[in-house]
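Yeah, one chain of the complex is gone here, protein chain that is, but the others are all in their spots.
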Amino acid sequence: MNGPGGEPAGRQVWAVLELLDRQLVDRDGRLAGKIDDVDFVVDDDPDAPPRVDALLSGLGALANQIGGDFGRWLASIERRLAARRDRAPSRIAWSDVKSIGSSVELAADRDDLDSNRGERWVRDVIIDKVPGAGHEAE
Amino acid sequence: MKLSELLGVTVVTTDGEELGRVHDALLVQDGPVGAQGFAGLRLHALAVGTRSFGTKLGYTQGTVKGPWLLRAMFHRPPTLVPWQAIVQRSASRIVVDRRRMDEST
Amino acid sequence: MRRAVIAGLVVIVGVALLIGLHPISPARTLDDYEHKAKDTAQSVLSSIETARLAARVGTRGDAFGPYVSVMLSESDTAVTKAQGVFDSVQPPDRHADAIRTRLGVLLNRASDGVARLRITARRGQLDRLERQARPLEHLATRLQRFIEDPGQVGTAAA
Partner (left out) sequence: MKKVFGVTLGILTAMGGFVDIGDLVANSATGARYGMSLAWAVVLGVVGIIVFAEMAGRVASVTQRAVFDLVRERLGARAGLVNLGASFFITMLTLIAEVAGVALSFQLVSDVNYLLFIPLVGFAVWLVIWRVKFTTLETVFGLMGLAMIVTIVAVVQLHPSWSSLWHHASHPTVPPGEGHPTYFYFAIALFGAAMTPYEVFFFSSGAVEEKWTRSDLVLNKANVYLGFPLGGLLSLSLMAGAAVVFHPLGVGVDFLSQVALPTSLALGKVGLAFVIVGFVACTFGAALETALSCGYTMSQYFGWQWGKLVRPREAARFHLVVVSSIVVAVVVGVTAIDPIKVTEYSIVLSAAALPLTYFPILVVANDANYMGDDVNGPVRNAIATFYMVLLTVVAAATIPLMIATKAGS
């Protein structure tokens, strides 16, 4: 049971140390946010251990991590933004994960992730209007 | 269940002994292989202890060993509580059975 | 913890503003006044010596006109500012009045001398600067003497 990267099965991963706050990288090598929380599925059978279902990324999950007044304020912004669309907070299904290392590599395209809406908005509304935005540097 | 819902929750035994708070979760990658050929992660145990700063840094888990001064300040070996040992779980409290803890470790 | 840090930053910014806005506070005693007089003399001496050096490199062809001109106008501004700040300090008694008169004469001369250099440099007459700066040497000596003993009376008469 070896993964494509030669990962041995049964490898141990510390969730807080090795997953939380790590960098997400999309299939084209572009940076795609941080892991702000981890979602588990819990079976009905009380003895069956929970399994990682998805990685959560985005302002809402981050606000929850930060906590305090500032966290609540961030969360309220997130809620207001989220109210305009009916989508769940950005979930990255575990089946989309390719590897875990100093970053977590995904099989998904960054542009398909909900947590990158802000990036797309800034790109489309502001940066693309500036001449030279699509050029390589010289 | 989210990871953030586990972190910081107080852990007590059925005898009423307080073990500390949840600082980290040990996952084991032996689940079914997903679409990307990457195996799933199973929650194996919770790391429970009195101080949490060393957890984020990596001293608690033992992956960071130096420098001496920081290790001395932050290295607090956690109690590992296997998931199977949990008998009751709420948002603010996790109760574990001491006997089941010893069995599986 | 976050609140503590924010409070810390507010304190830092507050202190910075206070320090920035209030370089000199009112003098309560003669000692205090003497101290402020000395600091003023020191700062004006610094400006004069800078102006002399600027005049020297200007006349000897060791620097460009704009550079000399910038340095002289900065010195001029600094002298005027130091003079203004010192003038606004209330002298506590008659001894302080004497100090004020004595330093006032020196400050006026400094201000005149440096301003003249600035005007000459602006006109591009760099060759005249060194000669024009000559009186500042004597003034510098007198400021130095004042710094060493601001309370001394009598030599201030010109």
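Going by the order they are written in, the chains are A, B and C; count residues from 1 in each one.
In this section, a residue touches a chain if its C-beta (ideal position, glycine included) is under 8 Å from a C-beta of that chain, and two chains touch if they have at least 3 such contacts.
Computed from a predicted model, the values in this text were never measured in an experiment.
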| request: Sort through C:62, C:112, C:127 or C:149 and give me the one touching the missing partner chain. | output: C:62
| field | Which of A:41, A:77 or A:127 contacts the chain that the document leaves out | value | A:127
| remark: Given C:78, C:106 or C:133, the residue that touches the chain left out of view is C:78
| field | chain A residues touching the omitted chain (full complex) | value | 20-24, 30-34, 36, 57, 62, 65-68, 70-71, 102-103, 110, 118-120, 122-123, 126-128, 130, 132-138
| query | What is the set of chain C residues that contact the non-displayed chain in the whole complex? | reply | 1-2, 5, 8-9, 11-12, 15-16, 19-20, 23, 42-43, 45-46, 49-50, 53-54, 56-57, 60-67, 69-71, 74, 78, 144
| Touching the missing chain, which residues of chain B? | 56-59, 63-70
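Rule of thumb we're sticking to: only the chains that are shown with their structure count from here on.
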| Which one of the chains is farthest from chain C, going by Cα centres? | B
| chain B and chain C, separation of their C-alpha mean positions in angstrom | 66
| request: Starting from the mean Cα coordinates of chain A and chain C, work out the distance between those two points in Å. | output: 60
| remark: Check: chain B positions touching at least 2 other chains come out as none
| note | Listed in rising order, the residues of chain A that touch chain B in the complex are 1, 3-4, 7, 9-17, 19-20, 37-42, 47, 49-52, 56, 61, 64-65, 94-99, 107
| remark: The residues of chain B that touch chain A in their complex are 1-4, 7, 23-31, 33-44, 47, 55-56, 58, 61, 63, 83-84
